[in-house]
Structure formats: structure tokens, C-alpha cells
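Only one structure is covered here, and it is reproduced in the block below.
Note that one protein chain of the assembly has been removed; the remaining protein chains are unaltered in position.
Going by the order they are written in, the chains are A and B; count residues from 1 in each one.
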Amino acid sequence: MALEFKFPDLGEGLSEGEVVQWKVKVGDQVADHQALLEVETDKAVVEVPAPAAGFVLSIKGGPGTVIQVGEVIAVIGSEAELKALPVSAPPPPAPETPPAPPPRPIAPPPEPYTVERESVGVVGRLEEAPEDEPPPRPAAPAPAPVAKPRVEALPKDRELARRLGVDIDLIHGTGPKGRVTEEDIRKAAALGAPERGAHAAEGVRGSDAFGPVERVPLRGVRRKIAQAMTDSLARTAQVTTMDEADVDSLWRIREKQKAQALKEGVHLTLLPFLVKAVVGALKRVPEMNTFLDEEKGQVVFKAYYNIGIAVDTQDGLIVPNVKDADKKSILQIARELSELAQKSRRRTLAVGDLKGGTFTITNYGSIGGLFGTPIINYPEAGILGVGRLTDKPVAGDGAIRIRKTLPLSLTFDHRLVDGGHAQHFLNDVIRHLSDPDLILVGM
Amino acid sequence: MYFDGHDPRKGQSLRILGPDGVLREDLRPDLSDARVKSLYERLSVMRVADRTALSLQREGRLGTYAPVYGQEAAQASAAFLEPQDWMVPSYRETGALWIRGVPLASLYRYWNGDERGMIFPKGLNALPIAIVVGSQPLHAVGLSWAMKLRGDPGVAAAYFGDGASSQGDVHEAMNFAGVFKTPTVFICQNNQFAISVPRSRQTAAATIAERAWSYGFPGIQIDGNDLFAVYGAMKEALDAARRGTGPRLIEMLTYRFGPHTTSDDPTKYRTNEDVEKHRPEDPLLRLRLYLKGRGLWSEAEEALILEKAQAEVEAEVRSFEAAAPAPVSDIFDYTYPELPPYLRRQRDEAMAGGETHG
Partner (left out) sequence: MAKVNMVTALNMALDLEMGKNGKMLILGEDVGREGGVFRVTDGLQAKYGEHRVMDTPLAESGIVGAALGLAAGGMLPVPEIQFEGFIHVAMDQICNQLGRYRTRSRGRFDLGVVIRVPWGGGIHAPEHHSDSPETVLVHTPGLTVVTPSDPYEAKGLLLSSLRLGRPVVFCEPKRIYRAMKSEVPEEDYTVPIGKARVLREGKDLTVVAWGAMVREAVAAADELQARGHAAEVIDLRTLSPMDSETVVESVRKTGRLVIAHEAPRTLGLGAEIAARVAEEALTCLLAPIERVTGWDTVMPLALLEEHYLPDRKRILAAAAKTLAA
């Protein structure tokens, strides 16, 4: 019984795809899970496997066809069903003995036995121009619309960019003659942009001079992180200053608002408050929201506030950012943080989510640790590390009380930011966290 | 008798039956009147077939065709080959191929651009039509050479025209034949024209036949419109070759009444008066006169002969036009015994209308 294969949702909320190429044609025999066709989705070119073994009875659409999820794109059936298909090849030859048509009369040739009309050539038939043929000289070329400037890249790298969902024409090429290289593409896809099957840890067991080892290729996200970290440290002058924030009051606010937020589908943590505090501090200490354009020898002060949040995924660290955090409410930021985290883990981030950050917060406290020396998400000017929330005995007003305390570690690029600025920044963040009323008043 | 007694180098040319229909009895070959009559009937069909081809072409039912009008007796030479002999035609050999046994429908098919026309009946020893002028005598030499090496009693008859005789390959063919003494009979149908170029432009030699001696074998020039001379010279040449005495060249003088092809306009290079001057040499005319003198032909007979010829040709036309179109795969399937993958892909592409683009 023929199976109608409907284009499946390949995950990630797909609604449609574009056929890149069919790997089989009508009449082919396919095995279960054999690749049937390649489809391009938002981010990647995906192979769609056959749902069953059999013979391909029909396929829908050639390269470039847009197919909808749920649409029948192929029919797979038995050999008998294949044979029963009407043949669409050139028409079968006429039967051997057709009914004799009435003989077509043959007019006698003109006499004398020569050509009567002017003929040209001694063979065949030449096409004659019609009398009123417009001249075939080309018309003035149509004004060509300005082409979008395009980069140069090797075909394999274009393919990579397509797979990674990166617009290659927006990438600044560092290769020969300004060619966009594989490195450029991977960087642009930002640290940890997911690829298909990139991290199969095929370890090769062996041994070195001292004992047994296992060798695993440095690939994918891991490789990107390695590159990014060394880049960051090599190009900047990073210094870290540390302090603690008393977040007891903030904590109570959060506890109080948690249930309400949940009703609106938002999981409220301290992080969105942190984002708001950071944004406020960035506005008051703009040196922390800059970037050093070494080529032009300029310090670029950014007037937008895209706060990156480091997300730990199974592939490694990914840093999507919340755009225009100054314009969003804490609840909005909370919601967005959830979405970004989820997308990061599912590898469904858009390229834009990973670009354009101006400052980063890295929250390692959930795993553990108090203070650290986080590495800047280059080319930003600073990064705020957040450690474990603890109940600490704190002296104040002559008494010792147990207060919820948040350890903060601020790494800043000393090329752009001096210790004073950095400390002012950190003080500002801490002040707002400790006295959340200031956040309210500052809005 | 014929080769020995008619040396083209001495200006001698063989004619047994002249345009007046009178036979030189002393030169008569062993061709019975009954056979002559039968041949005349076949040549009548040949002429009707040839004129029909022209009509069909005018009506768009046939592609470009090269007529044999006026050369029927010379074409009849193919009837004198043994079954084991090989006929190697040029392209103006429709009459000869037909009288050798290729169905007229097949020949019409070929001239209509259907390559299946070159699928000959099994056992019919003839090579396909050769379009490149002068390319085929070498093939005849090779074929006859093989027969000689294998000890087969066959002879290869190489057909070519006066124009072809200027081609280097024809010189090489005859030279090889002479050197290797192959059982080859070279038949040059000199119809006086290579499209527009007259025979006088092809060579300054007085005859084409005399060239044979430069290759070490004898040649003869005959009146190609004389069926008896054709028969006599052919038999003698075929026997000599079969006996192992080597190749012969027969130059058959004739005249191309028709155009070079159905797409040619001969008035560009000859006048109708020129053509009419040769009308009395018509091979069928003199046969009629001869047979009439023998009491074997009459006007009433002629009407019957023509009627039968018409019917036969029309039946062939019907057969030809009833053929189903050739499949597109035919373009590919003869290239190699098995198609390599890249060619199979191209075939798929062609059969899909060339639009799936492999």
C-alpha cells in the first residue's frame, strides 16, 4: 500500500522549507531512512530520510520549491505499484499494423525535372526572416539596478555560512583580497553557534610518553571558545575588581513577585534586576559601554544597551543578548532571558541574538563559586561575574544580621576604563541592588 | 573482351547498345532478352521511385534527396553483384541500393532523416550510405582485402562519382588496391557534375578510367546509359577480381538529368537546353527501342509497366509513412554497446525534454 510521505516538522517549530535537491527520482528503490531530499530551513540544509523502504512512485517539486510541513512530498510504494504507473516517457510506438490509412495522393513532380523556385543550399531547409522583422541589433541595455555588494568566498565556505545561518555578505573578510574565510564565518556565527553533528566526541585512544591518553579533535563550539578566549585576553588589558552586594531586600521583592510573574508565564529570578542595575550603571559610567576601534584609533561610545547573558549549554558557553535592555521592563527582560536560554539550549538562536552586545553578565553562581576573574566578551569593555547567593552574617547598625549576599566580580578593559570608573560602576550596581527603591525611582 | 578491347588511353569507350536502340551483336554479353525485359521493368520502377521522391520532397513529406534520374542503367550495375559481394555506395545510389535488395521504404526513411533506414535486411551485403564524398572507396578496399585474406570468394564494388575522383582518399584507395591486389571493382559514375562544377574542372586528364594504370591495374570507360555495356564490363571486372587478378576501374559515362539534390537549382550553372541535348541518351529510352525491336515492348505494355511500378512505389510510400516516430533514446543507444554513466544521464535529460538538466 503506497505511503504518502508528508513533509515533517524537523523540530524547532518549522512551518516550511525549500527543496534544495532530490536525491532520488521516480522509480528508484529506497531503503528505510535513506536520504530522500535536502531541504533548506531557516538555518540549515537538512536531509530528510525516507519513512519506509520501497519504490519512489512520485515526488513533488524540483529545486527551489517551497514545501509546507504536512504537505505530501513523496509517495513510496511497492514494485508492483511502480510498474502500474502510467509511463510518462516518450509516447510508446504505434502498434505494429495500424489500420491502413487511405493512400495519400502523390502529386507528379513538375516538368521539366528541375527546380522551379529559387532554392538555397543543397541540403535541408533554411529558416527565412519574415519581411518586417525588427532589427535584431540589441536594444539599449536596460538600466541595471545596482547590485547588492557581495563578498568573495570559496564555495565550501558559502555552504558553511548557509548551514550556520549566517548572511555571508555582511561579514568582513580577513582572507586574501578581502575574501571571507571559514574563520570569519565561524566568528560571525558567534561563539557557540550550533552546527549539525559538530561535536561527536570521537576520541582516539593512544598513549604518550607518560601514559594512556585519548585524543579528541578540537572542533565546533569548543574550538570557538578556545579561540575567543585567547583573542580576548591577547587584545585587551583585563583587570578584575570584586565586591559584594546585599540583596536581601531585592530577594524579598523577588519572592513576592514570583507567583504573579509565573501567572504571566515568566520565571522571575534576580537576573533581570541585575540587568536593570547594570544598564543604569552603564548610563552613569558610559566608559563601560564602549569599544576600542584600534584600526581607526577611536573609542566608540555606544548609546544602546544590549546586555549579553552567558548561557551554559551542553556544547559550551553561548552568549545571546537582550536588546535595548534600557527600554524594557524587568518582567520583559525576565521573559526574554528565559527565551534566550531556551533557544540557546535548543540551538535555535537567530544570528542577531548573538550579535551586537555591549556588556555581558555571567552568572556562575548557580554552579558554585563566589568570586572569579571572568574574561571579557571581546570587543566589549567589561563583564560582570555573579557568584553564589549566600546567607551571610553582616554587621550593620551595631548588630549582626543574616543577609542574602551576592558576590560580584567586574572585569574591565583597562585600555578603556580606569580603576576609578570601574569601581564607580560597581558601586552603582551594588547600590541599586541593595536598595531596590532606587531602581523604582530611577525609572 | 571488353577491358582488352577498349583502352581509354587510346580514346576507346565501350558502347554496345546505342541511343538508337541498335545492339552491336559482336559485343553482346550473355544477357538474355528475358532478363533485359525484366531489368527494364525494374528500372522503370526505379525511375518512378526517384520521381516520387522528388514529389514527396516538394510536398514536405521527404527531406533533402539526391536523385538518380538519368543514371538508372549505371545504378543497375548493383544487380550484377553476387550475394557474397559487398556494395559500398556513395549517396547517389538509391537506385543501386534498391535493386541490390534494400526496401524502397527504408531508403525513403533515410532521406527523411530517419536513421533506421540504414537498417538493412539480414544478409544484405552493403555498407551504409556515405555522405562525405570519396570517403568510401577506401572502405571497399579494406573489405575486399579482408575477404581475400580469409579466402572468401567475394568482391567489393566501390561506387563514387566524377567529383569524388578528385579526393585524395580515392587516389589512396586505388593505390592501396593496386599494391595489395584487392578484389575491388571501382565504379565511377561520371554524371558530368559535382553540384555545379563540370567534369572538365575535376581533372585535366582525358578520362577518369585511364588513371587506373597509374595504380597498376586496367580501367575501362563505358557508356553508362547502356545496360549491356554496364553488364558486360561489370561481369568482366567482377570475374577478374574474383579470380585474384586484382582490382579494376569502370568509368560509367552518364548524365545527371535531375538537380544535385532537391534543394539545388541547376539553372544557376546549366540551361534546360543543355539538359535536353542529353535527352536522347536516356537509358530507358534506348531499352524501350531495343525491346520494341525484339517485339518485347509496346505502348500498351508500357502503360501496364508504369501502372505496376506506380502501385509498387505507392505501397512502399505507405509503408514508409506508417512507421512510428523513432524514440529519442535512439540518439544515444548506438553510440556504444553499453552507455557509460555520463551518457546515461544525458539520455535521461534528453528524454525528459532536456529541461530537468542533469
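In the analysis below, contacts are C-beta pairs under 8 Å (C-beta built on N, C-alpha and C of every residue); 3 or more make two chains touch, one makes a residue touch a chain.
Here the structure is a predicted model, which means the values were calculated and not measured.
Of the listed positions A:107, A:126 or A:234, the one in contact with the omitted chain in the full complex is A:126.
The residue from B:55, B:112, B:136 or B:225 that touches the chain not shown here is B:112. The residue touching the chain not shown here, chosen from B:52, B:202 or B:254, is B:202.
Residues of chain A that touch the chain left out of view are 63-64, 120-129, 133, 135-138, 141-142, 144-145, 147, 150, 152-155, 158, 179. In the full complex, chain B touches the omitted chain through residues 63-64, 91, 110-115, 129, 131-135, 163-164, 166-169, 194-197, 201-203, 264, 268-269, 325-326, 328, 330-332, 334-335, 342-343, 346-347, 350, 353-357.
In the analysis below, only the chains that are shown with their structure count from here on.
Note for the complex: chain B touches chain A at residues 51-52, 54-56, 58-59, 61, 63-64, 67, 69, 195, 257-267, 272, 275-276, 314, 317-318, 321-322, 324-325, 327-329, 351, 356. Listed in rising order, the residues of chain A touching chain B in the complex are 62, 89-90, 93-94, 98, 100-101, 103-104, 106-110, 112-115, 117-125.
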